[in-house]
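Complex shown without one protein chain; remaining protein chains in place.
All chains are identified by letter, namely A, B and C, in their written order; residue positions are counted from 1 within each chain.
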Amino acid sequence: MRKIVGLLLIFGFGFYLVTIIGPVVFPSSTGEKASVGVEVLKNEVAEVGAANTVTSVVVLYRGFDTLGEVTVLFLAALGLTLLMKGEKHLQAKLFDESFILKTGSYLLFPFMILFGMYIIVHGHLTPGGGFPGGVIIATGYFIIVMTSDVVRLREGLVSFLEGLAGLTFIGLGLVGLFKPADSFLFNFLSKGTFNTLLSAGIIPFIYAAIGIKVGSELTGAVGNMFFSPYGRQKDA
Amino acid sequence: MHNILANLVSVEWIIYIASFGLILTGLFIVFTDKNLIKIIIGLDMAETGVNILIVAAGYIKGNTAPIFSKASLTPAQMTDPVPQALVLTSIVIGFGVTALALALVVRLYQKTGSLDVSKIRGLKW
Amino acid sequence: MVNPILLIVVPLATAFFIPIFSLIWKGGSKYLALLAALFNIAVASELLVKVKNGPIHVTIAGYKAPIGIDLLAGHLGVVFALIISVIGFLVLIYSISYIKGGWLDRYYALFLLLLAGTTGMVLTNDIFNLFVFFEIVCISSYILVAYNQDSHGLEASIKYLILGSIGSTLFLIAIALIYMKMGTLNMADISDKIGGIDSASRMLIIVLLITGLGVEGALFPLNSWLPDAHASAPSTISALLSGFVIEVALIVLVKLTYSVFHATSILVFLAVLGVTTLLIGEFAAFRQENIKRALAYSSIGQIGLILFALSLNTEAGIRAGMFQIINHAASKSILFLASGYMILKTGSYLYKDYRGIAKKMPVSAFLFAVGALSLIGVPPFLGFFSKIQIIMAAAATGSVLNLWLIAAVLLGTIIEGIYFLKIVIVMFSGTGEELSFSGGAPFGAVLPIILLGLVVIAGFVFLPYLNTVNTSVAQEIVKHLSLAQLF
Partner (left out) sequence: MMQYLFLLLVLIMLGSAVSIIFIKDLLSAVIVVTVVSLVASILFLFIAAPDVAITEASIGAALTTVIFVIAISRTRKKIDKQD
């Protein structure tokens, strides 16, 4: 019964989407599109000077969305901490700590952090940036926490970094309010030389803050899913 | 013959079919499945479908990624960067919601010992 | 010049700062949260004075409107920012004594994010930015509903989350269609361009947006999460969720319908939907024995009334609806906050156990009665004026359908009167000896209720001022947004 109703609902919705809107949505010809994005593409190099347009949209043009997005992750990490706090019994170790696994993770760790940093810092030049970079850093951290006895998930440190990075983001944005521009997130630094690391004004700095924030938030979120409130316990 | 087929199988059509297919399948799972984790999987899939739809909104056939990696590239040869930025946001938001939902499900499981929607008192709707 | 963006950014920054601050001073986060809410009250009231000279329009990152994101702090935004920060501040004061368990730093951070999200929703002038703030509001409410971590709260939260996620998926589809058809995300720009697109896709966009926002706004078929969520959340959170969160979703929906999509033809449907929601809410509330569930269903009823008033398609209707929003925000917060300590002290959610509670907690019981009477619409209180305005506005439209709807509203009011009076009579009868606890609510918890009660009791003094403000809000909603006006 439930399935039939669901099927009917979905088919109805799908029918509506595809038949009534089909001709609208499916374009018959690829004409010139007039959109905000086209405007952005035209002016981006002169206005911002980042080689990767998506990054300049994410960080500057629609930077306020990104602030909200980082807040959503912050919220998720907060919620996971809150919900998982009451949980006392835990899974046993995920892996047996073999020598190879341990050594391998120690060897891998610095490279993953380095790689994550690289991706974050080059966000305005190549694809990538704060979000994937943050994920890589968090993953590197996890690998070492999961395999090693010595390194623990430091809740305090994680939330400290998280808060600090968030405040850096907002702080950099608020500087824009003091300038004659009087606009939040105003790009108050010079554009620099196009296609070099220190170009595009505040973008690399904000993306670094986003990367750190995303990395620590994901560490906090996934970590709380994995471990007890503070560190991994030995046995269930 | 080849020409007709090529027109029929245009990239835009395929993208839209993919996105609508994912959205509808995802919502179908949400409406019909009784397992909470499956429901969350369905939401996740619908989310992916919507993301494809948004990126498709900015896709211009034959154009390159909106990155000025070579000096010869002009803005007219690039796809629209704005939808891509929106999708970055939406992917991250989707992850946040999924993580939270799973945490809630795990906690609920510890309280009630069940993942079945129809067995948990308040979840019938 | 005070920038309206501070209303959003300062609570956000404070919420980010709280985890750091709690490492230095455990338990100090509540003062930080209070400070942020006070700051918002100050900024919002200053903006309320400034906004008389026309809406304040600020761009973000210095890019002009359709390209960058911008905020539009008109009367609507500023009035709502003020309501949100005042109620938020009062509930925060209440929280200090009421919320004891759980992880307090996290509670205050979530609280501030909820305030920031709702403020962002009313201030933003960009549809995707609206979505982002909508998600912030949704996610912080999911977590706060489950704050007590009992099985009821978790169930309610999951139910809310699933429905909310479906809603936001639909919202995103609408955004994708908007960008496909018009290539813009700015609301003023959409309003300029919406006339140029075909009616089928315009209709689809509006329907998807209404369904998406309607989940949070608790429209009739989409509101099954509300009673569970509002009943199992901590009382402070119920006060917030009922007090302004659903209203914000509703007013944004109405604003989009009027001034962005110009879809006045859909308003009749919304008015009927509103009255249906009202009747269903009131009938369901009538049958409840759990006091919080009764209040939650009553919220559904009130939401229906507000939606009915807002979708009358006249300025008077929107003015009356705004009035009712203000009344409902104050009264429902009183009811939830007053019942919070009653539940805590008696240990029971059933109102039949509150016999004689007026002897033990006279102030709370008295103000509960005030809030209930105001919601019913009994003369000296604020609710009387708002309800009269709604009925007058509906009658003034002169359509026969609206007369029938007025009759339905009156029927709803009678039912509402019966169940609220039932609860109040239980509270005021008996000697109070059967109640075993001693001592009423602490002063910190009574003070916010008294302040809100003053608004409801003495509200008619400010009636002319409220009317002028609400009229400007109504004029702003009815007027079509346009990019040209902003610069």
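Simple rule for what comes next: a contact is a pair of C-beta atoms (placed from the backbone, for glycine too) under 8 Å apart; a residue touches a chain by one contact, two chains touch by 3 or more.
This one's a predicted model, so the numbers in the text were calculated from it and none came from an experiment.
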item	value
Visible chains that the absent chain touches, using the contact criterion stated earlier	A, B
Which residue of A:Tyr61, A:Phe74, A:Phe109 or A:Phe131 touches the chain not shown here	A:Phe131
Footprint left on chain A by the chain that the document does not show	52, 54-55, 91, 127-129, 131-132, 135-136, 139, 218, 221-222, 225-226
Where the unshown chain meets chain B, residue by residue	6, 9-11, 14-15, 17-18, 21-22, 25-26, 28-29, 32-33, 35, 37-38, 40-42, 44-45, 48, 51-52, 55-56, 59, 63-67, 78-79, 84, 87-88, 91-92, 94-95, 98-99, 102-103, 105-106, 109-110, 113, 115
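Heads up, the rule we're going with is that only the chains that are shown with their structure count from here on.
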item	value
Graph class of chain-chain contacts, one of line, ring, star, complete, other	complete
Between A-C and B-C, the pair with more C-beta contacts	A-C
Mean-CA-position distance for chain B and chain A (Å)	17
Between chain C and chain A, distance of the C-alpha-averaged centres to the nearest whole Å	31
Interface hub residues of chain C, defined as touching at least two other chains	128, 132, 135, 139, 142-143, 146, 149, 179-180, 185
Two or more partner chains touched - positions in chain A	17, 25, 33, 35-38, 40, 61-62, 65, 68-69, 72, 75-76, 79, 83, 86
Parts of chain A lying in touch with chain B, wherever the complex brings them together	2-3, 5-7, 9-10, 13-14, 17-18, 25-27, 30, 33, 35-38, 40-42, 44-45, 51-54, 56-58, 61-62, 65-66, 68-69, 72-73, 75-76, 79-80, 83-84, 86-87, 126-127, 131, 194-195, 214, 221-222, 224-225
Chain C-facing residues of chain B, complex	23, 26-27, 30, 36, 39, 43, 46-47, 50, 53-54, 56-58, 82-83, 86, 89-90, 93, 96-97, 100-101, 104-105, 107-108, 111-112, 120-123, 125
Touching residues (chain side chain A, partner chain C) in the complex	16-17, 20-21, 24-25, 33-40, 43, 47, 60-65, 67-69, 71-72, 74-76, 78-79, 81-83, 85-86, 156, 159-160, 162-164, 166-167, 170, 173-174, 176-177, 181-187
